[in-house]
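Remarks on the structure that follows.
All protein chains of the complex are present and in place, except for one that has been dropped.
Up next, chain A:
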Amino acid sequence: MDQEKSEICNIKVNGTNFEKVDNEMAKKDDSKEKKKLSKRTLKKEHQKELKKDLDLNDHKISTKELEEKYGTSIIQGLTSTRAAEVLARDGLNVLTPFKDTPKIIKFFKQMVGGFSSLLWAGAILCFIAYVIEFSKDNSVSMDNLYLGVVLIIVVILTGMFAYYQEAKSTNIIASFSKMIPRKALVIRDGEKREIPAEELVVGDIVEIKGGDQIPADIRILDSQGCKVDNSSLTGESEPQTRSCHFTHENPLETKNIGFYSTTCLEGTATGIVINTGDRTIIGRIASLASSVGQEKTPIAIEIEHFVHIVAGVAVSIGIVFFIIAICMKYRVLDAVVFLIGIILANVPEGLVAAVTVSLSLTAKRMAKKNCLVKNLEAVETLGSTSIICSDKTGTLTQNRMTVAHLWFDNQIYRADTSEDQKAQSFDQSSATWASLFNIVTLCNRAEFGAGQENVSIMKKIVIGDASETALLKFSGIITDDVIGKRKRNPKVAEIPFNSVNKFQLSIHETDDPNDKRFLLVMKGAPERILEKCSTIMINGQEQPLDESAREAFQTAYMELGGLGERVLGFCHLYLPEDEFPDTYSFDIETMNFPTSDLCFVGLISLIDPPRSTVPDAVIKCRSAGIKVIMVTGDHPITAKAIARSVGIISANSETVEDIAKRLKIPVEQVNKREAKAAVVSGMELKEMSPEQLDELLKNHSEIVFARTSPQQKLIIVEGCQRQDAIVAVTGDGVNDSPALKKANIGIAMGFAGSDAAKNAADMVLLDDNFSSIVTGIEEGRLIFDNMKKIIAFTLTKNIAELCPFLIFIIAGVPLPIGTIAILFIDLGTDVIPSIALAYEKAESDIMNRKPRHKKKDRLVNHQLALYSYLQIGILQSVGGFFAYFTVYAVQGFRPERLLYLRPFWEDNTFNDLEDSYGQEWTKYQRKYLEWTGYTAYFVAVMVQQIADVIIRKTRINSIFQQGLFRNKYIWVGIASQIIIAVILSCGLGSITALNFTTLRIQYWFVAVPYAIIIWLYDEFRKLLVRQYPGSWWDNNMYY
């Protein structure tokens, strides 16, 4: 048994299509239960396995061993038959598409859970009540049946609406991903052929060149200047060289492995495929994402809490009145029908629709601001976010190397690193700058792609590696004519950059026709360049490179390096005309030209700069009480530098290391409490226990995690969630997808983001802009506040709808309002006003308060429930009853006559019931009066709901502070209330099935005084809350 289990495990971990192939697995009848049981443990183990760092040793072993392991030959490649066998075993070299829930399941999911469950329960109760009543008397009114059907229709329609909304955004996201069939150059049977990349198998020998996407995980066997872009995997923006040397224990760090889906930027390489499809590193990460369970959204939790409250209230009132009914000698079945009726009266039929519509309105608003929400509930999640774990590359930064600083004439100059780099403000008058600019332009192999004359410099596509691209664009900004300059200075010889030399050199003719000298320009690692120099250019004059100059160089180099920037040194030499006449032939093999005693010109440092909008956004997050944590795969120094420049580590806060350096004491002696900031590398994180991580997250407000693996990102997110935080994770790479999935809200980048990231995310930023998140947070917080208002508005009239039934049971009066009229309030007059509340503006600066506490700041707190149910709700009922008593009294039934009249009133055989004036009423005449009562009560509730929607505009401010007319939709809502009521009463008053009658005009105004009282009372409440913050009143009356 044990053995079998582990086998299943293996299969699950290692492959997906295995089941089809493996005959053993075909015996499916082998107790399904066992399978189910093991599936759960399996999933856990699966995840555990993935959370451990990867165990891969193909990078350590020799090529001989590799050949043996995979049954291949480096020269001949696999044989076709062997390849076919392996293909049959392992399956295609593709990632199993993200397991998308089937549409139909998604659709049904919209209709269960949360509010919907309440409505379903209500519908079932309706049918039960109907059956009970029907079995008693088959001429019973169909109200309960109607109600049940209406409830189901509401659930289904709302579900369809939500499904449609989500499907719409999913489609937009899907349109991003493009499927391009890829080819791979592979050696099989001793010859090179091009095959579709998905047919690659383990053991294949593939060749890659610049521009290719690496088709599988490969162990590099041979490389010529091969550089890859690993940013989607590790977050490093700099190109990484790949060679055949084993350089690091960690497979992610070693240079002799190329990863599936990363791009080869330049050079060529040959490699042996060691993993394909889902077993590649990327594939494992992607499957890790799909195995990570998603947390419930905070709003779902809140709605659940709300449903509990409503259900609790409903059931307890129901039971109390059940007991009362029994004590009043009602028959048990009647009492059960009452019980069900009371529970039903508590179901807020219209709320589901109102909440769904207002969420989707917010989603729409956010989409306009470039936040596309995949899951409606995620709209609010962003608002309650308390920690943002942001990826660096591409999210906080532009994901392109850019010139950040220049050093020449013993001075550091800042370059403009904003997106368009327009404002280059450094001093360009110095002759040194002219020389430096010359070198930058000439000693550069990058070129603009063809046919981009009309594209702005920054948007032009450049062929070449990231640093050269940066330098080319930089010079393109300074002068429009880079290409012309290069043409005027034709290149006669060139040595490209390689990792041994660490410099790049080229020799040009000068553009001065009188100057026949050649110009040798060189750039490279600063210390290497300096070694080759004997002079340094200061203000255009060559000066000997003395100690002080070297020191100045060192200081500048250290300073720029300390900023996390990549520093390049530049030098040149005019070759003497007599030694190197213009016919001289340069030979780069023998290097028949000087490469020492050059003239040092300057340093240029490059960085992947932060997006210009990020610092502002970080400040806003901070003032909104949201902690921004950087989690990146990049190096700590770079990470820290970027963190500082965007404000994740604020200007005056220090890490433990900074303090140690300042006080000149060892790191161990520093009081860790003093350090606000912390930079933690993946290696350190690996050593930490969860408790230590918690400690770290608690004690430092500014944290940067560097060199983290995807698994560690997951651990960090979990750590944050342990602090009861609502965690938002931003990211774009495949490596981010597990964390995106685990987060309460995953935010992927729309442009730069990988499909895996977008699939795992709940939200996509269409403009890749971190600052869009801030807008999202604002909208999320607003909708939370507005949802409180919507719920308060809806709950209030619930009591006004419930009380008639209670009084009907206890005092035996004719029923004041019928089920159909209640439905017309819930799903008619009240719908538009409640949705209109979603448009309400914020009452104060919502970005200046702390994020809500998950457990303390509930959507529906007891203040809200009590105030709505027991104060405004009761007031409304009183108003409604007054209207009810009025219409009965003027027609002949004074209030005292109505008490306990019910048995006679409802008796079909009683056609001469006396009223207070001695008039006698037939059954139908009474019925008609009852409907008039319904209508009067309905109108009274409608009138008071107008007051209610006005008071719900604000929770603390006066209506006049908020502005009565700022939210025009409220007035649309109020107009809709009146129009619907008029139509029902006047137009449809003659349709008996609806139980409405035409009401005399004066009874429309009976409840107006109560509406005014409601408004005055709420203004009074708000005034006291504002005047006495923290008082008893504030604690009990502010919801």
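Following the convention adopted for this analysis, contacts are C-beta pairs under 8 Å (C-beta built on N, C-alpha and C of every residue); 3 or more make two chains touch, one makes a residue touch a chain; residues count from 1.
Rule of thumb we're sticking to: contacts and distances are computed from a predicted model.
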Missing subunit (named according to UniProt) among the choices "AP complex mu/sigma subunit domain-containing protein", "Serine/threonine kinase 19", "Fructose-bisphosphate aldolase" or "Sodium/potassium-transporting ATPase subunit beta": "Sodium/potassium-transporting ATPase subunit beta"
Touching the absent chain when the full complex is considered, from A:209, A:698, A:894 or A:966: A:894
Residue among A:875, A:901, A:949 or A:984 that touches the chain left out of view: A:875
Per the touch definition above, residue among A:221, A:525 or A:1013 touching the missing chain: A:1013
Among A:922, A:958 or A:1027, the residue in touch with the chain that has been omitted: A:922
Touching residues on chain A - with respect to the absent chain: 40, 862, 870-871, 874-875, 878, 881-882, 885-886, 889-892, 894-895, 908-909, 911-912, 914-926, 928-929, 932, 992, 1000, 1009, 1013, 1032, 1036
